[in-house]
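Every protein chain of the complex appears in place save one, which is left out.
Now for chain A:
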Amino acid sequence: MCRFLCYFFYKNFAFTMVHFWFGFFCGFSAQTVYDQYFITLYNIVYTSLPVLAMGIFDQDVPEQRSLEYPKLYEPGQLNLLFNKREFFICITQGIYTSVVLFFLPYAILSHGTQGTGEPLADYQTFAVTTATALVIVVSVQIALDTGYWTAINHFFVWGSVGSFFTIMLAMHSQTLFSIFPNQFHFVGSAQSTLVQPLVWLTIVLATVICIVPVLAFRFLKLDLKPQLSDTVRYTQLVRQKTRKPAGRCMGGVRVGGVPEGRLGARGGSRRSGYAFAHQEGFGELITSGKNMRLSSLALANFASRHSSSWIDTLRKKKHSNTHPPQSASGESSPAPSYVSGSAPPLSNSSSLLGGSQDTPVEEGTHTPPVILPQVASGPPTNTPPALASAQVPSADALTPTSVRSPGGDSVGGWNLSLGAVQDALFGWRGGAAHTSGTSSPGPPPVPKDTNHTV
C-alpha cells in the first residue's frame, strides 16, 4: 500500500512538473507540453491499471513466512513505510524525473532535424517525444516497484504501454482528423515523430537517466541494510532453489509435479506491513488470553482437519525457547527440527492450499480414526463436549501435540485448556508411538511429520 501511494505521487509529479519547467520557456502562458487528450487519458488509461494491480496482488513474503516471522509486522506498526520522509523521497524522485523529461528533449530537439531536413523543434514533435518518454519511464518504474508479477500484472503493464501507442496513433490518424479537424490538431505527428532515430535515442536516454539512480539506491539498500522482509524474500528464493528436487517427490499428488515452492505455494493475503497503523492493536487482548479459551477448540478442530504447520512452527519455537528438548522418540533437537520440521509442514500446508485433493493423503497419515470414538467416550471432564462432537465429524486425526505448543508459550489459560484437550486426546494414542508422555508437552510432530514427508 505504501508503494502504491508513493508511485501515485511520483507519477503525477513527473507528469505535472514538466509544465512548470516549460513555463520558463513559453512566457508562463500555461501552454501545455502534451496534447490535451494525453493529459486526459494519462491518469485514467495509461497509468492507473498497473498500479492498481500492484496494490491488489502484491505480496512481499509468502503467508507462511509472515506467520513465522511476526517481526515482519513491525515496520507497519512503527509507521516506517510511509511517513513524511518517504513521501518527501517520492516527491523528489518525481521532480527529478520531470526535470530529465523536459530538459533532455529540450536540449536534443532544439537543434535536431529529421533526415529530410525539417527541424524537430516544433511543438507537436516535442509533445509526442515528451509524452512517450513519460509513459515509458513511469511504466519502467512500476515494473521495478512490482515485486510480485502475476499474469494480471503483466497484462496491465504491457497493456497500458500498448494502449498508449495505439490510442496515440489512432488520435493522430487522418481518419479522426477528417471528422473533427478542430479537435485533433495532431494529425500526422506520431507517425512522423516515432520513426525518427533521434527521438528514440532521446527516450532511451531519458529512461536510463531516470531509472539508474533508483536501481542503484534500491540495490544499495538491499545490500547494506536489508529489512526483514527483504531477507525473508531472499531466503525464500534460496529455499526454492534448494527445495526444487525435494519438491518433486511431493509432486506426486499435485498436478504436473510443479516445484511446490514456486507456484501455488503462496496462500493467503498476508501482508507484512500496513500503510498506516491506526491504533495500538490487539496486543493487550491477545496476551491476556481472553480470546484464546474458546478459540482453542476451533484450533483443535482445525488442526484435526488440516496440517499442523502453523501450530507446529509455533510449538517448535516455543519449545526451543522454553522447554529443553525432550525427547523421546529419537527426534532431533528443536533448532534443527525447526528447520527440517518447518519445511515439510510448509509443504504440507502448501499442498493443501494448492488443492484439496491432498487432504485425504495428509489425513490418512495421521493417527488412525480408531482414536476418535475413544475421544468421544472417555475424555476428561474439562474438555468441553463441543470438542468431542467437533472431533467426530472431522473424521481424522489430529496432531494434538501440535495444538499444545502455542499454548505453552503464551499464557496460562491457553495452556490449561490445551493441556486438557491434549490429555483427552492423548491418552490412548500410544499406538503410533508418537509421544513419550501423555501429559508433558513434547515435540512429537517431528517424527510424525517425518512419517509423511518423505
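A few points about this structure:
As a convention for this text, a residue touches a chain if its C-beta (ideal position, glycine included) is under 8 Å from a C-beta of that chain, and two chains touch if they have at least 3 such contacts; residues count from 1.
FYI, contacts and distances are computed from a predicted model.
Chain not shown in the complex: UniProt lists it as "Cell cycle control protein", one of "Cell cycle control protein", "RalBP1-associated Eps domain-containing protein 2 isoform X2", "WD repeat-containing protein 46" or "Protein Abitram". Within the full complex, the residue among A:40, A:83, A:113 or A:166 touching the omitted chain is A:113.
In the full complex, chain A touches the omitted chain through residues 25-27, 29-31, 57, 59, 67, 69, 71, 104, 106-127, 147-153, 174, 177, 181-182, 185, 187-188, 191-192, 196-198, 201-202, 205, 208-209, 212, 215-216, 218-220, 222-224, 226, 228, 230-235, 237-239, 242, 262-264, 266-269, 282, 286, 291-292, 294-299, 301-302, 305-306, 310, 339, 353-354, 386, 389-390, 406.
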